[in-house]
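Just one protein chain is left out here, and the rest sit where they should.
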Amino acid sequence: MKILVTVKQVAFLDDEFEMRDDDRGVDEDFLEKDLNEFDHYSVEEALLIKEAAGDDAEVVVVTVGDEDADDALRTALAKGADRGIRVWDDALAEADGVAIAKVLAKVVEREKPDMVFTGAQSADFGSAVTGMALAGLLGWPHAAVVCNLEYSAGANTATLRRELEGGLEEVMSVRCPAVLSIQLGINEPRYASLRGIKQAKQKPVDELSLDDLDLDSVGSASRVRRMYAPEKGQAELIAGSAAEQAKRLAEIIKELRGM
Amino acid sequence: MANLIVIAEQRDGEFRETSLEAVTAIRGIKQGDDKLSVAIIAADPQKHVPALSVEGVDEVIAVKATDDFQPDLLEALIGALVKDRAPSVVAVAHGVDAWSFAPTAAARLDCGLATDIMGLKLDDGDLVATRAGYAEKVLVDIDFPGKETVLLTVRTNAFEPASGSGSPEVTEMAPPEADVATTHEGWKPPADAGGIDIGGSEFILSIGRGVGDESNVEQYLELAESMGATLGCSRPIADNGWLPKARQVGQSGQLAANCKLYIAMGVSGSVQHQWGMKHVENIVAVNTDPEASIFSIARYGIVGDMAEIAEELENLF
Partner (left out) sequence: MNAPAAKIGTASVTPASALIARLVEAGDPYAALGACVHITDATLDQIALATRRQRLIVAAASYAPPRLLDILSQDADAPLILRLAKNPATPADALARLMQGRPPARVRRYIAAHANAGALLPQLSQDTSIEVRRAVAGNAGAPADVIARLATEADGPIARAAAAAPQADAATLEHLWRTCDEWVRADVVAHPNCPPGILAEAEAQEDPLIRRKCAANPAIPDDMLMRLLADPDEQVRGAAVRNLAISGDRLDKAGDPSAKVRRLFARRTRLARPMIARLAADADDWVRRWIARNPDVPADVLGELAQDPEAAVRRSVSRNPACPPDLLSALAVDPQPWVRAGVALRDDAPDAVIALLLDDADHDVLGALGRNPATPANHLEMIARHPDKDVRRSVAFNPAAPPDALGLLAQDVYPLNRAILAGRGDLARALALRLLDDPEPQVRFAAAASLARAAATTTSEQQ
């Protein structure tokens, strides 16, 4: 029994930042990187299933990214994932979610997992594309924004709840193997123990190129033409004396609350 | 002539107005003899024709099937429309529903794809969509070189809902065959309220370190009650034992899942706190430090002393 979990090293922007010279991205010096928040939940969900299944189950984490992305894999390995796969090629530097999904589809073909978990979206661009695009390319059953899951290793179906618009939660069953995109809050992700962090350094990580996956090139569904800062900051500042500010705030509250 | 298609949605037979915002987005790039069609799947699609008879819509494609949300069917519909009509654009409202089928369809059909777009234009014949990134700190213009068809999901509230009257022709279409791999089993019963319910509250007043000391906390409980808000707090307040853990918003605390208005007073906005509330549509930040990171996610900001603002607010509720 094997669960494949796709993870991503995402970047957060400093409050003040500068663009790259080509105006198609942010200068790397202004980025802080970390494992995508949603991926903590998808990794946890896989680990819970593995632990319930006993030692036969394997959790494999895969990422598409350059050397920086190793940290994301090591974070997941420290929590208890068994091994990692990192795919990279300079040709992927401008890959979008669909292109990443094409690469991941090849990894799925190679690994033949019983289940694939992805984060519902990534914290940097929030496109919510990669996971469900992967399902489309594989032709696998899928469900997005899963907030509860009942699945025992190797079962033919899983019962789950998915979030729909308006805060509704639908209970449904899905044929397996399936691709599920995992929502925040589905579980309480663990923190790696200090021992786990040490052990993660010894766990195997396969580094694969596009050649290894029999891919010549990978086409994206979109291209970044230009990236730029919005003209004004997001927050509308309420100015004036404290009494004036409070009066305006009370108006906003009453309007939004229909009071 | 280009075919432009919007997939409209309904939920349990009720038309979703966000579909009309997608119509506006697409209407903005409609040229000359382009044809704008809106497709809808429903148990009784004819019922929704009046809502879709807005200016600029040339055709309503009525697909009689089910009122249930069935992503596999929506995906199959997009597939059939792309095959039959070779549209240049297919658009749908962005949201967790669209997450289920739009990327799946785009990947299978090898279409262009941009999600959560807030702007759309033609630049010298090239379609250019705009979306935000890095927690809204940047905007990105996206194009789709070499793509015959582009699939777009359109952000809520970025475009006005389409209005003005129109008289589209109505085309009936049989539901496409879909490999439905999922079975609807029911709905989750609504969470029971009662007690402190950060997750269920629509209006939260939250306090952070800026509150100073324990004796001041009571004042904010009182203010929250008079405003009709639930009082929340950041981690240090709960760690001090000044408010119960059940009021703590953020990682290791509660998620303000249903909140529509969140007023953060004296909360600096650590990553842990933001985890529980950054998704809220209307965030108001009150802080003496204009550089507090809470301002970067707020819709409204007040640079000022939370105690003064609170005292003034007490007079207004």
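Just so it is clear, A and B label the chains in written order, and each chain counts residues from 1 on its own.
In this section, a residue touches a chain if its C-beta (ideal position, glycine included) is under 8 Å from a C-beta of that chain, and two chains touch if they have at least 3 such contacts.
Being a predicted model, the structure only gives us computed values, none of them experimental.
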Among shown chains, those touching the left-out chain: A, B
Omitted-chain contact residue, chosen from A:M1, A:V205, A:A243 or A:L256: A:A243
From B:D72, B:D110, B:D197 or B:E314, residue that would touch the chain that is not displayed: B:E314
Of A:D29, A:D90 or A:D216, the one touching the omitted chain in the full complex: A:D29
Positions on chain A contacted by the hidden chain, ascending: 14-18, 28-30, 190-194, 197, 239-244
On chain B, residues whose C-beta touches the chain left out of the figure: 214-215, 218, 221-222, 225, 238-241, 244-245, 252, 272, 289-291, 311, 314-315
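The rule we apply is simple: only the chains that are shown with their structure count from here on.
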Inter-chain centre distance, chain A versus chain B - centres from mean C-alpha coordinates, in Å: 19
Interfacial residue positions of chain A with respect to chain B in the complex: 11-13, 15, 17, 26, 37, 96-98, 101-102, 120-121, 123-137, 139-145, 148, 159, 161-175, 178, 181, 184-185, 219, 221-230, 233-238, 242-243, 245-247, 249-250, 252-253, 256-257, 259
Of all residues in chain B, those that touch chain A in their complex: 11, 16, 69, 71, 75, 95-97, 99-108, 110-116, 128-129, 131-145, 147, 181-188, 203, 227-228, 255, 257-258, 260-261, 263, 275, 282, 284-286, 291, 293, 295-305, 308-309, 311-313, 315-317
